[in-house]
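Excluded from the complex is one protein chain; the other protein chains are retained at their positions.
Labels run A and B following the written order; every chain starts at residue 1.
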Amino acid sequence: MTTDSITRARRAPARGSSEWLRFGPRAVSRPVAFTVVALAGAFLLLMPVIWIVSTSLKPDGEVYAIPPTLLPQNPTLEHFVSVLGDETVLRFFGNSLVASAGATAISLLMGIPAALGFARFRFRASGMLLGAILVTRMFPPVALALPFFLQFRQLGLINSPVGLVIAYIPIVLPLVIWMLEGFFRDLPEELLEASRLDGLGTLGTLLRIVLPIAKPGVAVAALFGFLAAWNEFIIALSLTRTPDAQTMPVGIAGYITQFQTLWGDMTAASVIYLVPVLIVTVVTQRGIISGLTAGATKG
Amino acid sequence: MGMEAGSPHESFYKEKAEQFTAETGIGVEILGVPHDNMHQQFLSDAVAAGGAHDVLMVDQPWVAEFAANGYLASLDERLSDEDRDDFIEGTLDTVSYEGAVYGLPFLVHNQVMYYRPSLLEAAGYDSPPATWEQYREIAAATTDAAAGTFGTMIPGNRDGEVATRFMSYVQQAGGDIVDENLRPAIENDAALEAFAMMQQIQFEDGSSPEGLHDLSAIQGQFLEGKIAMVAQWPYMWAMATDPEQSKVVDDVAVALDPGNPDQVATTFAWGLGVSASSDDQDAAWEFVHWATSGEVLAAKAIEQLSPVPRVSSMEALAAAEEVSEADRAALAVFGESVARSRTMPMTPAFPQYQTAIAEAVSAVMSGQATPEAALRQAQSQMEQAAG
C-alpha cells in the first residue's frame, strides 16, 4: 500500500491540474476527416476568445463592419491606449486584485488547517460539519447579496473593497477546504505517524511536514479560489457603487450604455483582465511541477 | 456626483466642472453610471447611509420615488423667486413632488421625428407624415429591404426607454397609461391602437428591420443612413449634423411626431438633485444651482443645439450667432413639441410602471403575447406596484 499511496497522493491532485497542459508524445495518425472535424470544433470553441482579442485590435469603424471581419484588417492598439490611459479602468483592476487576493489569502490561512483537520484529525461531528461546509457551495450568490447588502449598509461597508473581501469568503473558503481536504486525505499515513514519533505537535506537523508536500495542492486551490472571486459578478454588482470599489466584471458590463456599447474599449479591457489569470496559471503551473519533482526525489 | 454614462450631459459637465471648481474652490468628481443601472445604483446608494454621490442626476421618473422615500433633499427653501421665474413655465413641475421642488432641471424635452428629406422625395412625398396612416404609408414606400434600408424602426427591446416610446404612442392616440387619479389604466383603446400600428409596420409591412430595437440601435442605424424616419430625442440633432458621427449630415430634418391624431410625445426632464445622505449639502446645492444657472445652461444649449428650461438661456440661444438657420428650425420644432405635449405621471411607482410596460412591449414585439394579454398583465403588475 505504501508506495502506491505515496504516488497516488502526489499524482491525484497534480493530475487534474496539469494533465491538460502537458501530455505524452505518443501520437497516432487519424483519418483526415477526423482532423477536419476536430479543427472545426476547436475553432467553434475558440470563437468567443478569438473575437474578443480580434475586436480589441480593430479600429472603431471596423467593429461594426457589415459583413463582420474575423481578423482586424487594420490592427490598432488605440483601444489599449485608451483603456490603459483611463484611470477608472485601472481602479477596477486594482479593486479586483485586492478583493480576490484578500479573500484567497484569508481562505488559505483558515482553509489549510481546516482541511487537514477534516481529513486527518477526525472528531465527533467532523463529517457532518464538513458536509455542511460543502453544502454552502449550493447557495446562490444572489441570496447572499441580500443579507450582505443590508448588513454592510449599517456597517458602512457598501462600496468598499474590504466589504468585498468579506463577502467573497463564503464563496472561496468552502472551495479551498473542499479541494484541500481531498488532497490531504490521500497523504500517506506514515508521514503523520513519523511526525508524531519525531515529537512534532499538530502545528509543527502542518508547517514542517504537510505544507512542503502539499504545495502543489495548495497552489491549485489558491488558483481556483482566486478565479472564483476574480470572475464573480452579482455580489460585486450589488455591493459596490463607484470605481472606488467596483471590480473589473462590473466595469466591463458598464461599457453597455444607453447610447452605445463601446466594444473596442470593452474587449481591450477584457484582454487586460484575462492577463493576470493567465500569469497566475503559468506561475502556479511551475509551482505544481517543481513541488511534484521535489516530492519525487525525497520519496 | 453621478451622471449617465455615455450621455452628452456627462461630457458637457465633465468639461465645465473645472470652471466651477476654479470659481468656488469646491472639487467635483463626475462618475459615469450606465442608464440601465442608474436607478438601482442611486436607489441603493441613497439607501446605504453615507452615499457615494452628493449630487444625483435624476431622470424625471425617479423624482417622485426618491422624494417619497426621503432620498432627495428638498430645495424649496434654497431656491430664490428670481430663479423660479427664470425657469420656463411648467418645467419645475417635472422635478416636484407633492408641491415641493426636489431638483433643478437642465433638460426638458420629448421625442420628435427625424427624417431624411431626400428619401421621402424619392418616394414621392414632399412633407413628413402628420398622421399614423401617412407614417405607415411613407415607411413602406421608403423601405428597400434588399438594399438594407428601411422606412423606420419600431422599438421593442425590454428597457425603460422603450416604455417611454410606447407611452408617447398611447398619448398620440389620445390616451394615457394612468387615469386622472394617477391610478394605472393601461388597458385602453389607445394602447391597443398603438400596438396595432407597431405590429403592422413591423410584421405586416416589414418597414422596420427585424429585431427588438432599443435607443442605441435606432440612433446608430439612422446615423448610418439606413433608415428614413425615426422618433428620437433632441440631443441627436447635434450628432446628426456632425460629419464625424453622421452619414446623413446634409440630409436630415426634424418634424413633430405623427399623431393619431395628436402630434405629441410624452415629455421628460432630467434634473440635478441633492442627495439627502450627502455629507455636504451646501456644496452640493451650490453645484446644482451653478450647473442649472442661466449662463451654464445657455452654454449647454448653444454647444448641444438642444433646448434648455430657462428663459434667459433660450434668449441667449436665440441671439447666438453660431446657430444656423437649420438649427433654428430644429429648435423651433423641439420647442413646439414640448409646448403641445404632456409629461409623465408623477407617482413614486412610475419606475415600476416603466418596467411593466417594457416587458409588455417586448412580449408583443417578440410575438409571445397578444396586445390584449400583454396589456392585461402590465395592468396587473402596475396595480400591484401602485399598492
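In this section, a contact is a pair of C-beta atoms (placed from the backbone, for glycine too) under 8 Å apart; a residue touches a chain by one contact, two chains touch by 3 or more.
Going forward, contacts and distances are computed from a predicted model.
Missing chain, UniProt protein name, picked from "Processing peptidase", "LLM class flavin-dependent oxidoreductase", "Sugar ABC transporter permease" or "Glutamine transport ATP-binding protein GlnQ": "Sugar ABC transporter permease".
The missing chain, though absent from the display, is touched by one residue of A:L150, A:A194 or A:L207; that residue is A:L150.
The chain omitted from view is touched by exactly one of B:A190, B:A363 or B:M382, namely B:A363.
Take chain B: the residues that touch the chain left off the picture are 36, 39-40, 43-44, 47, 68-71, 156-159, 210-212, 276, 351-352, 355, 359-360, 362-369, 374, 377, 380-381, 384-385. Mapped onto chain A, contacts with the missing chain fall at residues 1, 5, 8, 12-13, 15-17, 19-24, 26-30, 34-35, 38, 41-42, 45-49, 51-52, 55, 63-68, 70, 106, 109-111, 113-114, 116-118, 120-124, 126, 129, 133, 136-151, 166-167, 169-171, 173-175, 177-179, 182-183, 185-186, 189, 202, 206, 217, 220-221, 223-225, 227-228, 230-234, 238, 248-249, 252-253, 255-256, 263, 266, 270, 273-274, 277-278, 281.
One rule holds in what follows: only the chains that are shown with their structure count from here on.
Separating the CA-averaged centres of chain A and chain B is a span of 43 Å. Remark: chain B residues 2, 4-7, 31-37, 41, 44-45, 47-53, 148, 159, 161, 215-216, 219-220 touch chain A in the complex.
Taken together, the chain A residues at the contact with chain B in this complex read 64, 66, 149, 152-154, 156, 158-159, 238, 241-244, 254, 256-262.
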